[in-house]
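So the structure is just underneath, and the comments pick up after that.
What you see is the complex with one protein chain gone and the rest in place.
Letters A, B and C name the chains as they come in the text, with residue numbers starting at 1 for each one.
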Amino acid sequence: MFVEEIATHNSAESCWLIIDGKVYDLTDFLDEHPGGKKIILKHAGTDATAEFDKFHPRDTLNFLAPECCIGEVEDPENLPQTEEEEVVDDSTEEERVAEEARLDRIAHKPDLSKIINLYDFEAVARTTMDPNGFAYYSSGTEDEITLRENHNAFKRVYFNPRVLVDVTDVDQTTTMLGSPAATPLYISATAMGKIGHEDGELALARAAGTTGIIQMVPNLGLFGFDEIVDAAQPDQPLWFQLYVNRNKEIVKRIVRAAETRGVKALFVTVDAPHVGKREKDMRSKFLAGRSDSDDNGNHGDGDKKTSALIDTALTWKDVAWFRSITSMKIVLKGIQTVQDAVLAVQHHADGIVISNHGGRQLETVRAPIEVLADVNAYFKQHPEILAGKQFEMFIDGGVRRGSDVLKAICLGARGVGLGRALLYAMAGYGQEGVEKAVAILKDEIVMCMRLLGVTSLNQLDESYVDLAALKGGRGSSGGALFDNVYEPMGVVKFKARL
Amino acid sequence: MFVEEIATHNSAESCWLIIDGKVYDLTDFLDEHPGGKKIILKHAGTDATAEFDKFHPRDTLNFLAPECCIGEVEDPENLPQTEEEEVVDDSTEEERVAEEARLDRIAHKPDLSKIINLYDFEAVARTTMDPNGFAYYSSGTEDEITLRENHNAFKRVYFNPRVLVDVTDVDQTTTMLGSPAATPLYISATAMGKIGHEDGELALARAAGTTGIIQMVPNLGLFGFDEIVDAAQPDQPLWFQLYVNRNKEIVKRIVRAAETRGVKALFVTVDAPHVGKREKDMRSKFLAGRSDSDDNGNHGDGDKKTSALIDTALTWKDVAWFRSITSMKIVLKGIQTVQDAVLAVQHHADGIVISNHGGRQLETVRAPIEVLADVNAYFKQHPEILAGKQFEMFIDGGVRRGSDVLKAICLGARGVGLGRALLYAMAGYGQEGVEKAVAILKDEIVMCMRLLGVTSLNQLDESYVDLAALKGGRGSSGGALFDNVYEPMGVVKFKARL
Amino acid sequence: MFVEEIATHNSAESCWLIIDGKVYDLTDFLDEHPGGKKIILKHAGTDATAEFDKFHPRDTLNFLAPECCIGEVEDPENLPQTEEEEVVDDSTEEERVAEEARLDRIAHKPDLSKIINLYDFEAVARTTMDPNGFAYYSSGTEDEITLRENHNAFKRVYFNPRVLVDVTDVDQTTTMLGSPAATPLYISATAMGKIGHEDGELALARAAGTTGIIQMVPNLGLFGFDEIVDAAQPDQPLWFQLYVNRNKEIVKRIVRAAETRGVKALFVTVDAPHVGKREKDMRSKFLAGRSDSDDNGNHGDGDKKTSALIDTALTWKDVAWFRSITSMKIVLKGIQTVQDAVLAVQHHADGIVISNHGGRQLETVRAPIEVLADVNAYFKQHPEILAGKQFEMFIDGGVRRGSDVLKAICLGARGVGLGRALLYAMAGYGQEGVEKAVAILKDEIVMCMRLLGVTSLNQLDESYVDLAALKGGRGSSGGALFDNVYEPMGVVKFKARL
Partner (left out) sequence: MFVEEIATHNSAESCWLIIDGKVYDLTDFLDEHPGGKKIILKHAGTDATAEFDKFHPRDTLNFLAPECCIGEVEDPENLPQTEEEEVVDDSTEEERVAEEARLDRIAHKPDLSKIINLYDFEAVARTTMDPNGFAYYSSGTEDEITLRENHNAFKRVYFNPRVLVDVTDVDQTTTMLGSPAATPLYISATAMGKIGHEDGELALARAAGTTGIIQMVPNLGLFGFDEIVDAAQPDQPLWFQLYVNRNKEIVKRIVRAAETRGVKALFVTVDAPHVGKREKDMRSKFLAGRSDSDDNGNHGDGDKKTSALIDTALTWKDVAWFRSITSMKIVLKGIQTVQDAVLAVQHHADGIVISNHGGRQLETVRAPIEVLADVNAYFKQHPEILAGKQFEMFIDGGVRRGSDVLKAICLGARGVGLGRALLYAMAGYGQEGVEKAVAILKDEIVMCMRLLGVTSLNQLDESYVDLAALKGGRGSSGGALFDNVYEPMGVVKFKARL
């Protein structure tokens, strides 16, 4: 295909793009693009490679139906020299002052040695990251009630510590889904690691290796899957998180690629048939060019707001299908009720993640630690359900302290995932930051085990926690420091005075 | 009658007014005027048409007993030329500065495209509306505890979302009282729409038409009933809200007029035998000229503070009487207990609105969502009560999110009314604002249904909500954004320093 | 006795004072003086009439044992001309600025017509009263947790309003202890009315007369008992509050005097065998000259801190003794448990006031409305206790709204006392202020009764209130306006910089 011809396919009726010398017909994909069709149409008929690379790793193209790739550019020499887009600084005076203050803060960033807890990382990231990037990382759905509740609920679980136990030798190692782990933590999959730090997911992979914890590789990182696996140590256990594409052939390809690279477990995301309403993010300019939010708007056609990237028709029967295409462990990520936890067992999943997607999907759902308490109690009352089964439970969301981790273990979790908390560490200090964060958590866990009077994780059970305050006063209490570093919600801004 | 004679009836002993060329004897009506007798007496014996039109649609005169109209002016040429009342600017320096700031905010009002939730509309209305108008709209009774509780209670209802359900096709349409609706929302009747926007109730009617939702036409709008009906599309379903006049002939006339214009259902207001104490409104100057609050005061004679416009003697037996005069559906608006919900069924009402009048009547009553939960549980425990009956329940008060709507549906509501929230949208952006507000809610509802794992409203029931936190800690929690845009109560102001 | 001789009795060993020409030997009384011995000793051996009159009505002298009065001054002409004590202004710059601002606020005090609720009165009093006087009125014991809880607990009682009841004619009159009352309110006894307004208790008595409510005449007013009775209308029902003196003869004299003047009921204070620790008051300078708090201090000898004025040995058997000396109704003021309520019935009291002395005595006791709910439930469960008895229950503390009053009636109270709330009204506006306050409450009560669907007080019972939130989250919620006008607690101040 020739540049001249390609250039004519520059509209919603027929929309071709050149990426890395190949030509893609994205006409049918326009409505399914998570970033909106506007940004694609802006580049229709041209070479979009540079813009594409800003927001996607190359292997994102694997998510497209194969027939989208319709050929190669035969006369690349005729491609117009991409002119440096003239950057017009349209920031207001207020924004310029804020940006200067931010750069000053970066220059005075605390030394890593001064960081003593995970809130410190958040405090640094909040004030030194690009505000749009921070909005993307930190935002939750709607009023962020669930986002805050995720953490606050941990603080309403109280410990019953035992004394006069020999706690000289404390062991926090464990295995999760058969793989060894230095501590019952894992790095949960999060998108867009690169906007916090240039090493992004690679830094996470490397820190997981040095600290002996497991990383769940994200489906939507800004590095490609293989790049991330390459960054890991040869024997480092990895998991893979999957958004299930509507096209099952694509899914099969991706899953098998992961298995081939030695991934131990497949975490199928089940809580995202629709994208949550993350208002801080919507308000930020981050997605400005990529968002349709300021279109003249097809509001009320919400049912259009899904994507081929996520199969809204995914059901329980698909668990068997996944089993048929892979021998990796299969874990369902995003369970939020006792009923679905039981169904997961009945459909032979190897485990579940009790999670509300970090408070980014449905608003006013309960904190994972609270749901876990219910599920755990139900399984204890009905031992026949799990009898003779290998079934592991995980939670994620709001974890900031070693004590949070141990509370989950007391209530039946095998391990606990951290997402944002480690992104914040990475944003400020890269791989080293993540390592320090894990080290802090390990220290807190040892201290906490000693003071609870236990020497290994399997000694922990419900008797070590008091749940009287867990249900009830939701919304108020909470940890002083968590509230301290929380960025309050805002409402719409009036126009700038010029 | 001649102008000269009319002019002599200018006192409380005999009080005549000219409106639109007709002469009314309002002597007996003085004590019943909702706006107080002072303002009527100010115009006694003269042509009050211009002043009347500021605060009433012409058809308000239908509420008067027919015998009040005692004749016509036979010599209109002798009416004194109404002199433009010389406006004395008696505002303080502080008020002038505030007004300038308000005009500046209006000039910098955010584009409608930037509005992403209903709190944004409130934030805009709060800071750009005339303060007295906003006080009228926003005020609740006494300490506004119930006003805030109405919303906050929704935030204490948590969801139990289900996963791995095919949610590709989600349908939020429904029928309410036999009429189709694009979503289980309706515009609740509110007075004085015109003070927020010149199109007032007409804008609401038009937006209801374009978005496919039902409007409950208010009894006390600043546009006349016929004007509002004319603004609706020919087949657009409408409901009618009624304050029951002490004079049953007037009621009959009004009800039959509504039925004639095709109104589908009559919502009889039952929670207003006395006007609530809305203190923000009392403090504002809005009703300055119309209020008796700075009289030397008949305080302690509270029993005088009712009006012929509202029959304090309305009782359960009147439900049958309404049935005898109309074939419209009959719904009782303002039920707040299980007992009265049961009585409504027993008296053959077609439905009820569980409502506390938006927190404007009795202080410290429970939020509608909480009362609904009780009523729903009671009906489930006593299925014989509703057996074989068509009976629909609605709630209004504090609704700001699609999730609020669905929580009500889970607990047995057929639909949910919005009042203030849409007035705020209208105040800032007219019909378009209301359309945008409805579109936002529809989007939120679709998202919320997908993330709950349902595809139609009738799949929702109590199992989708967790009520553990609903009762208990009333008063504290609440949505961040709701608190963010709430105008705190104030106390009496000291005199201005000159 | 001659001036020269008297002057020699000027020490703690022998301490005489001249008041109004009579000589008193106060040597034994020094330790029992509520205002401390220091102020007495300052005037020992001299004519203290002027100083005495500042803080006591003349009939306070009746509380002294008769033998204290040891004679008359025989040579009054030799009394030194009391020199105007030279007032040294030792106020700091900060205090002078504050005082000027206060005087400016007094000059701009809102017109009475602008006052719309009882919080307004408090807001005015708080900022215009002498700070020391306001500290005396407003202070509660220790952290003022109970003081605030008294009011906040009302706000955790929710109403269950009924509709479609004929509420045209609403009647809030009642009888209390056999006397008619225009509304179920009474003015509770409070000390030191004169420091808020020069008319003090007289203003209260007059306002009670004009508004038809009952006044409980205080034992420690700054006007004498007879003066107050004289200010009342001839047929105006009065009650009398009594601190029980250790000397029973004095008690008998006082009680019989009250009965002679037609007082209907005697309220025996039972919750004050020790004075509460009112820290705002302690910090204020009000008692500066009268307080021993900056003595070198007998701290730890707390058992000395009682007074002949209050008999610490008062017990249940004394109820029969009171019955033996008077035919007035006998009510025990300050009951705080179910057990003591039952004992009161068993000891044939005519009634009780469930009260914690306005939060001025023991800290962290429960609000009267909560204790009332318990007592009422207990009596309902054990109907035999009250069978065939006339027994009336009252509560006081934290009442600010008509709805507060009705909640108490729902829970079995016959009437409700107001103390501080009316003092604040009086402080700002004298008798008229009190009348306005009562009028506001009456208006609120009528509104509230109509909106509850009742027409007389005896229709109210427990079914009209929801108590689910009453117990539990104590301390947080509360009325917006109450918090708005609350003066927060402070800690010790550092010395002024000169």
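Methods note: contacts are C-beta pairs under 8 Å (C-beta built on N, C-alpha and C of every residue); 3 or more make two chains touch, one makes a residue touch a chain.
Computed from a prediction, not measured in an experiment: that's the story for all the values here.
Enquirer: Just one of A:K22, A:R58, A:R162 or A:R261 touches the chain that is missing; which is it?
Expert: Of the candidates A:K22, A:R58, A:R162 or A:R261, A:R162 is in touch with the missing chain.
Enquirer: With the full complex in mind, choose from A:N62, A:N117 or A:N132 the residue touching the hidden chain.
Expert: Of the listed residues, the one touching the omitted chain is A:N117.
Enquirer: One chain isn't shown here. Among A:T46, A:T141 or A:T211, which residue touches it?
Expert: Candidates A:T46, A:T141 or A:T211; residue touching the omitted chain: A:T211.
Enquirer: In the full complex, which residues of subunit A touch the absent chain?
Expert: So the residues of subunit A touching the unseen chain are 104-105, 108-111, 113-117, 119-120, 123-124, 155-170, 211, 401, 403, 436, 438-440, 442-448, 450-452, 466, 468-469, 472-473, 476-482, 484-485.
Enquirer: Against the chain that's been left off, what residues of subunit C make contact? List them.
Expert: Interface with the chain not displayed, on the subunit C side: 142-145, 270-271, 273-277, 279, 282-283, 293-297, 299-300, 302-303, 305-306, 312-316, 318-319, 332, 334-337, 339-340, 343, 361-366, 471-476, 488-497.
Note that only the chains that are shown with their structure count from here on.
Enquirer: In terms of CA centres, which chain lies closest to the overall middle?
Expert: Taking the mean of all protein C-alpha atoms as reference, the closest chain is B.
Enquirer: Taking each chain's centre as the mean of its CA atoms, how far is subunit B from subunit C in angstrom?
Expert: 44
Enquirer: Using mean CA coordinates as chain centres, what's the subunit A-subunit C distance in Å?
Expert: So the centre of subunit A lies 62 Å away from the centre of subunit C.
Enquirer: Using the touch definition from the top, which residues of subunit C touch two or more other chains?
Expert: Only 473, 476 qualify.
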